[in-house]
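Here the complex is missing a single protein chain, while all its other protein chains stay put.
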Amino acid sequence: MEDKTILELKNVRKVFGQIVALDSVSFALKRGEIHGLLGGNGAGKTTLMNILYGLYRKDEGEILLRDETVNIQGPRDAIKHGIGMVHQHFLQISNFTVLENIVLGTDIKNKYTMKMDQEAEKVKELCQRFGLNVNLNDMISTLTVGARQKVEILKALYRGVDILILDEPTTNLTPQEVDALFVSLRVMVNDGLSIVFITHKLREVLSVCDRITVLREGKNITTLDRKDASEEVFVRAMVGEKMDIENSIYFATEVRQGFDRTTVEAPKLKLENVNLISQDGIPRLKDLNLEVFGGEIVGIAGVAGNGQRELAEVVTGVVPITNGKKTYMGDDVTSKTNVDLLSSGFSYIPEDRLSDGFLPKATVAQNLILGQHRIKPYSDGRFINWKTVFSESTKYIKEYNIKTNSPGDIGGNLSGGNIQRVMIARAFSSDSQVMVAHNPTRGLDIPSMDFVYQKMLARREAKLATLLISEDLDELMRISDRIAVIFRGQILGVLVRDEFDKYAIGRLMSGITSENQPTEEKNLP
Amino acid sequence: MDTTIIDFLRLVLLSMVPFVLAGQGTMLGGRTGVFNVAQEGMMLVGASVGFLVSFFSGSILLGVIVAMLSGALFGLALAYFTTSLKMNQFVIGLALFFIGLGVSTLLPKLILGITLTPPLIPTLKSIPIPLLSQTPFIGPILFKQNILVYVSVLVSIGLWYFLFKTQKGLELRSVGEYPMTADSLGINTTKMRYWSTIIGGMLIGMAGAYLPMVYAGTFTEGMTMGRGWLAIALTFFGGWSPLPILYGSLFFSAVEVLAFRVQVIGSFLPYQILQMFPYIATILVMILTFKRSRVPGFLGNNYDREKRSL
Partner (left out) sequence: MTIAKKLLPYLLAVVASFVAAGIFISLMGFDVFKAYQTILFTSFRTPNGFIQTLLKFIPLTLLALAFTIPLNAGKFNIGGEGQMMAGGIGAAAMGIMFADLPAIILLPLVILGGVVAGALWGLIPAWLLYKFNINEILTTVLFNFVAFFLIDYVCTGPWRDPAAGHPTTVLIGRGGWLPMLVNNPPLHSGIILAILVAIGVYIYTSRTTGGYELVATGANPRAAGVFGINTRRMFVLSLVLGGAIAGLAGAFEVAGNQHRLIEGMQSNFLQLGLIIGLISRGNNGAVPFVAFMIAVLEVGASAMQRTMMIPVEMVFIVEALILLFVLLSDVVRRK
């Protein structure tokens, strides 16, 4: 590997409104390396790379490419300079074909007939070289997450980039797919590319990166060679001095006891042969059986889009069950909707907080009471008691560390992490018998994630039931008593805490149930 | 009987023009995500200035051009407020509708005075296409029309070719589906939105100018009679695609002509019921097609590159 610096960002500063997102951050990328950019949510990793890619404008700082200062005004400039970026939320047009998505924005040879044979040839050649197989004529909307990611990488390669930025590329991949991705990345680096790998997952950077830069709260913390540093150094760099790592759940090393099933008699929540057929006639949940006991945290693992959201909505009564039975504390609640369930012991943290959980135009207080607005102490059924609402809200804002001036502030002004805290405060404040938490820590920094875990364990102590649906396998393994794996609307298997195994879960996540299937684990180079 | 059908179909083609042009104008803006709801006002301004300029200059062509420019100006305003200032498209559309409504009656009042008998302009003559117009049956229907009938068909075909058979068309559609994607690939989303809205505005202005030039020979207050709103329904009906919009406008126009014809012939129904017919037919059509209609993914939304995804 050459030891030549190809790209350098110097003292970059970026301010969003009143929030300093990046405070004099520097970063250097060497030719032919995979450089991990590590940090919790809100550390500024994506912001820094968006600046490099021209999506954000920097307030201060300098970008040097091959020792020359470059001025990147927009993605067009970045692409021109050979920089490509694979975004965490794929930037693809779902009703265009794969090929159309890849060539979009480049000059097509037959631009007045759109016959793209030449372009297709070129893409096919790239597919072969890097082991990224996709069918070019498929509509994006029909592809799996894994295939869409290949398209996203192909888009960059097609433009002949020599610097590739990958933003949290392993989100929603199974452990096996992650391994395959890492193999592909090695091929690319050997082919002369330089890669920036953004992630919050320590283990991933340790397994694939050559060098690692850690950011925290918009500041550079350290840059180290992989071989020079231990895991503890990175942990401390990611979370800072204040966090108590010893007692944290996020970094816990000791093995916690699983849930002892003999102590309680009946589950708080029970689903029996639940089926859900969507409005367009597609089965979303198939013969699903699940029990959640008081004092238990049941995790649901799976690649996004395999019925997790539907499961959450069926449990909370947002959508009615097509057939099957739902029991809550022994009562049949199959036909009860969320109108009843939310005021009788259910709480819900929806996956997509902005679309499913938040009222951007309403105040923080109005947001905090949503779902409990019909019951005491907030309402007598006819009138809202705004005085109580405000005093309770003030309390929650403090307890859950929501950064806002007053309960009367407009919710839309909060940052993503603070909106998530509103979701969490709303769900945890009611001490519900059954909680459905879907990606509850999304957008939170590590100390806040830890806070949520503490709260969940407190629920466990209080003999309350929690259903944790998460796309973060590490999170599930950290805190669940049992993990059920969902695939195409079916529970393919349930593992108890002593049996937790990443690759076993990964196999179930991709629909492989037979024990005889060859394992896909690969040793990394 | 034969001549009645020929006459009817000829009128259908004649009356489809405002629907086609306004529909395509709406579609074009929508294809980059700008949802225009100011058509009614923009068409009225087009009708008003088209009439005034034709009257004073004696040139219908000049009238049409100025009407298109007025539409372009409204399109520019819409693009500026929504794309550059990121203001709510629907509210801005309404505000522009109000301004158009006011301007369209203000101008004739200021220029011609507050009068009860407005002057007339000559209406558009039909231009028979040599040979083709001699074809029996379809000749007089298709090839003995005024110039704007031909123009509206050509515009539709041209837009279809542009959107689906050229690189720029692909890029333009990508802006209306998912501008973050287009932006991340170096496509200038702002420019695309401006141009599509401005050119769309021109078509809508032209649609308005057609009204005094073909029907009344003069401008009357509110003479669009909701055609701007119907054009929006038409655009949904046509799934935001040029050719289905062209076919759809035949239907919208046929309903209008039919209602008018029956009124003239007389029927057991009161004429007011017949006048309601186009609006009610539109709603019935919406019931049948609204669910299946595909809409550009980002329609009605504004894109702000630096707005952090929460």
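Side notes on the structure shown:
As written, the chain order gives the labels A and B, with residue 1 at the start of each chain.
FYI, a residue touches a chain if its C-beta (ideal position, glycine included) is under 8 Å from a C-beta of that chain, and two chains touch if they have at least 3 such contacts.
Nothing here was measured: the structure is a model prediction, and the numbers come from that model.
Note on the undisplayed chain: of the listed residues B:106, B:120 or B:157, the one touching it is B:106. Among B:24, B:145 or B:282, only B:282 touches the chain that is left out of the view.
Checked against the hidden chain, the listed residues A:46, A:149, A:366 or A:466 yield one contact partner: A:366. The omitted chain makes contact with chain A at the following residues, 313, 316, 318, 337-339, 341-343, 348, 350, 355-362, 366, 370-371, 373-374, 379, 381-384, 386.
The missing chain lies against chain B, touching residues 37, 85-88, 90-92, 94-95, 98-99, 101-103, 105-106, 109-110, 114, 225-226, 229-230, 232-233, 236, 270, 272-273, 275-276, 279-280, 282-283, 286-287, 290-291.
Here, only the chains that are shown with their structure count from here on.
Look at where the CA atoms of chain A average out and do the same for chain B: the two points lie 45 Å apart.
Considering their complex, residues 16, 53, 55-57, 74-77, 79-80, 85, 87, 89, 91-96, 100-101, 104-108, 111-114, 155, 353-354, 415-416, 419, 443 of chain A touch chain B. Remark: chain B residues 164-168, 170-171, 173-174, 177-178, 180-188, 294, 297, 305-306, 308-310 touch chain A in the complex.
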